[in-house]
Structure formats: C-alpha cells, structure tokens
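With one protein chain removed, the remaining protein chains of the complex are shown where they sit.
Chain nomenclature is as follows: A and B, assigned in order of appearance, with residue numbering initiated at 1 for each chain independently.
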Amino acid sequence: MTSNQAHLRAVPQPANHNHPQRQKLYLYTENLSLYYAEQAAFMDISLPVCQGKITALIGPSGCGKTSFIQSIIRMHELTPYARIAGKVYKHGQNILDKGLDLVQLRKRIGLIFQRPTPFPFSIRKNFSLPLKEHGMKRHDEIEHMMETALKDVGLWGEVNGRLEHPATTLSGGQQQRLCIARALALRPEALLLDEPCSALDPHSSRAVEELIEGLKERYTLIMVTHNLAQAKRIADLTAFFWLQENAGRLIEYGSTEQIFKNPQHALTQAYVQGRSG
Amino acid sequence: MIPTQFNKTTPWRDKLLATSAWLAAAIVSLFFIWLLSDILWHGIQRLSWDFLTSDPLDAGRSGGIGPIIVSTLLILTICLVVAIPIGLGCAIYLAEYAQQAHPASLRYIRGSLDVLASMPSIVLGLFGSAFFCILLGFGFSILSGGLTLACMVLPLLIRTAEQGLRDVAHEHRTSAAALGLSRYSTLLHIIIPAAAPAIMVGIVLSVGRALAETAALIYTAGYVTRMPESIFDSGRTLSIHIYDLSMNVPGGNSTSYGSALVLIILLLFINISTAWLNEKYFTRKFKHA
Partner (left out) sequence: MSLLHRDLLLHWVLRIFALLASLIVGLIAIFLIVESFPVLNHVGLLAFFSDASWHPTEQLFNLLPMLWASLMVVVGALILSIPLSLLSALFCEFYAPTRLAVIYRRIIELLAGIPSVIYGFWGLVVLVPIIASIEAPGTSLLAGILVLSFMILPTLTLFAITAFHNISQQQIANSMALGISKAGFICHVILPLARPALLAGTVLQTGRAIGETMALLMVCGNVVQTPSHLFEPMRTLTSNIALEMAYAMDDHRSALFVSGFILLLIVIGLVILSNLLVKEPNDTHTV
C-alpha cells in the first residue's frame, strides 16, 4: 500500500474525509474488488458517495468504472464467473449480503446504460411493466407515475399521444431520456449512469446532461464519463480511476474543483490536464 | 393521488414457474433414461461381431444383420452421390446468384424446398414407388430407395449449405473481384473451401436423417434380407428391419433391439461428429470475420 493510497484507507469514516464538503453519505464502498475468473476488473475501491450530489467517475477505458457501478446493484451476478470481495454500505447495511432483497435494491438504485435500452414494446408498456412488477396494481396510479416521470425528463410534450407507439421509434436522445424516466418512475433514491451521453449526438447529449443536472438534490447520482468537460460542468465530486497492476484502482477522490484545479496525485494531474489516458 | 407504497410482489409466481420448469426437465430426462436403458439392456445381449456380419436366419429371429448393414450403406451412398451435387449446386445458386435471378423464381424455389422439407415421408414413398420403381423401371431396388431418400434430404442439405455459403465473409468476394478473379475461380478456390465445414455439417445431418427413414423406403427399396449383389437388387435398411421384426415376425423383438442399438450407436457417432465439426467451423468463422 503506497502513501498515495494511505489517505484512502481512512475514507470510510466521514470525519476523516479530506475533501471540504462534510456532506451526508448515501453509500460507501469498502475495499471493493471484482474478479472475472482470475482477472481483476477493479481492486480495493473504497469510495464514498454523497447524498444528493453528482459524483463523476473519470479515467481511461478499461479501468473498471462500468464494472464498479454495475456491481453496486449486483449486476455482476449475471455473469457466471464473477466474484466480488469487500463491502458496500448503504444506510448501515452491507448490500452485498446474500439475504438482501435484490428487487428492492434495484428499485431504489436505478442503472442507466451507455446505449439506450428501451424494451421493444410500446412506450406505455415500458413503464407499466416495471411498475407492475414492483407491485403497483392500479391503472390510474401507473398512468400518473408515467406522466410524472416523463414530465420530469421533459419528454411528456413529445410523446403524449404516442404512448402506444413502440419505444424503438424514438430518437436516440429520446430513448435515453425514456430510460431515465422509466427508472425515475420507480421512485429511486439514486441513479447510476454509465456514460449516458456517449452514444448520443451532441444536441441530445446536452439535453440529457441538463436533465441529469436538474436531478441533483432530489436524487443521488453516480455518473461514469469520458467527457472531462462534462464532469467539470455538472459533477460536484469526482473520483479518478486508473489501471494499476492490471486492475482498476481509485487513485484520487475529492470535490470536482479540487480534482481539476489542484490534483494531489501525479497520475490525476497528468490525466485531467490531458497529458495521458 | 401520489402512491407512497409499492405493494409486495407475488413470490408464489416465481416459485411456481421454477418448480414447473424443474419438473418438466425431470420428466423429459426420466423418459430419455427409460428409453435408452431399455434399448441398451435388451440390445446389448444380441450385439457381437457375428451379429454385425452374418446373415439373418429364421426370418430374422436369429443370426445377424450383415446384409442389412450393407444395404443400408449402399442406399446411403446412392442418396449422397445424387443429393450432394444437386444440393450444393442449388445452394450455390441461391447464395451467390440470388440478386441476378428473377424474384418470382427465387420465391418458387424456396417455397418448393420448404414444402419438400415438410413432406410426409410416406407421400414421398408413394412418389418414389410411382416414379422410380414403375415409371423409370428400377423396381424395388437400392437405387430406387437411394433416389427417394435423396429427394428427402435435399432441402436440409440445401438449407445448411446455403447458410454456410452466406456466412463466408463478404470481404473475400470483394477482394477476389478487385483482383479480377472469375466467378468460377472465386467459388472454387475461396468460397467453397471456406464454407466446407458448414457443408460437411449439412451432409452429416442429412446422413442422420436418411438413416432414420423408414416409410419412404418400404415401397421403394423393398424388404429383402439377402445380401444385395447390385444396386438394382432390393435390400432393406436397419430401420425397416426393426419395423418388420417387431410388427410382422413374432419373437423378432430381440433382433429388433439389437438393430435398434446399432442404429442408435451409428447416430450417436454422427451426432458427435457434427458437434466436433461445429466446433471446428465456429473457430474458423471467427478467424475469418
């Protein structure tokens, strides 16, 4: 364990945080590592996530950022040879525990993929399916939730009247906003976003980005992004990942301002100033 | 009217589905074990080198199945000798020349092959007996049987071969054209070799299908149990032998079991070669793309 990482070891205790914000924590990971068969995707990540803020995960491709956020809602369990070590604490509970209600976890924390993933059904069914699955029975409640969520993402005006049409007929940007609305309809506490704008054209990308920024305060957001300008624009806190010894590691974490203006670690400095990665 | 609670979902649905799935799998597996062990148990009592090579005695109740194996192989050979060239030719036509063909004729070709693929084998047997045996005068013979079987496996062969040809990466065709190679050379030296594993799979599948056939052969190849001396002789295949001994010869069950076991082993062997060829084909496919 090098001296760079020494301060990260102490991170789980809020009082020892180095960053200026003494915010409430939504969740934090403790020495989280993920292995696919023998290959480590990431190792020893201890990252705090502050409530109501946007935390950006930056770093080059292959550093395990996507695997990391997916493991928070235990999506790695879909892969046969994946093995996880470490803990993830939310509201005092380790959500990696076997006995945890996975369905509830994924309701409380939503995941938005890089490429929009609407169901090949009608727009309406894209909402009613997960809502019914999570126990909502009344038709009027479902309609209301759908409308609220669509208004939240600014899609209501564009799709109202076309709710029976297949979701796949929407443009890329609209589809991605639909996916966000769909996750919001479940009334989550947090959203995980995996490079939500990278598969979109610049115009749609701006729209989605503004939407994400508007979700702050009400929701906790973790966003993986390759776009440093984007991170600077909307993220409150930033975590920098890098590949070391063949596994993704958390190199530095702090307020966005601090990471970009005053990076502590040499690697961070090189990356945010565009010299490597 | 903002709902604050999501109701608990219904876990009994999940359990019911899971239990039913496991139950279904158990039923099917049990049936499989029952069937195979029964045949294995009774069949292995008759199996021996003698059984495989000697002539049948006492209407088949005892003795061996030598001539029957020979007839089976002869009929198979004729089937393949006829079906492979025609099937391959048709597959190449469909895969390579489809754009230049009239769309109506393409639809007709594909449609007729689809119908042929679903044709009841007894109807094919009717046709075979009227056409090959009577009209062309071949009579009850291995030749008639083989030709009828060729009609039967043709759709399967064409479908598999066409898929294999289509799967050959497009770059090969375009780079060959850019080098000024003729259609003929491209096909002969590049495309067909690349598709060869898939075509082999198609052939192997057709052999499996042909071996399993009975109804199409009863009225074309005949029933005779003698060792055939030419392809114009009548002969019976393993599947017909099983049928005849169990239905028409009291006490013939034992030989039926033995023949059934031989047939299953043969088919297993074919199944395994197909799987092995498939592996070989898929690794080649990835190297191409």
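The criterion applied here is as follows: contacts are C-beta pairs under 8 Å (C-beta built on N, C-alpha and C of every residue); 3 or more make two chains touch, one makes a residue touch a chain.
What you see is a predicted model; the values in this text were computed from it and never measured.
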item	value
Shown chains touched by the chain that is not drawn here	A, B
Identified contact with the non-displayed chain, of B:Ser54, B:Gln163 or B:Asn271	B:Asn271
From B:Ile44, B:Leu57, B:Val81 or B:Ile122, residue that would touch the chain that is not displayed	B:Ile122
Hidden partner interface residues of subunit B, rising order	9, 13-14, 17-18, 20-25, 27-29, 31-32, 34-35, 38-39, 85-90, 92-94, 97, 108-109, 111-116, 118-127, 129-131, 151, 154, 158, 182-185, 187, 208, 211-215, 218-219, 239-240, 242-243, 246-247, 253, 256, 260, 263-264, 267-268, 270-271
Footprint left on subunit A by the chain that the document does not show	73, 75, 78, 80, 102-107, 110-111, 113, 117, 119-122, 125, 129-130, 132-134, 164-166, 168-169, 182-183, 186
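Please note the rule applied: only the chains that are shown with their structure count from here on.
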item	value
Where subunit A and subunit B are represented by their mean Cα positions, the distance between them in whole Å	52
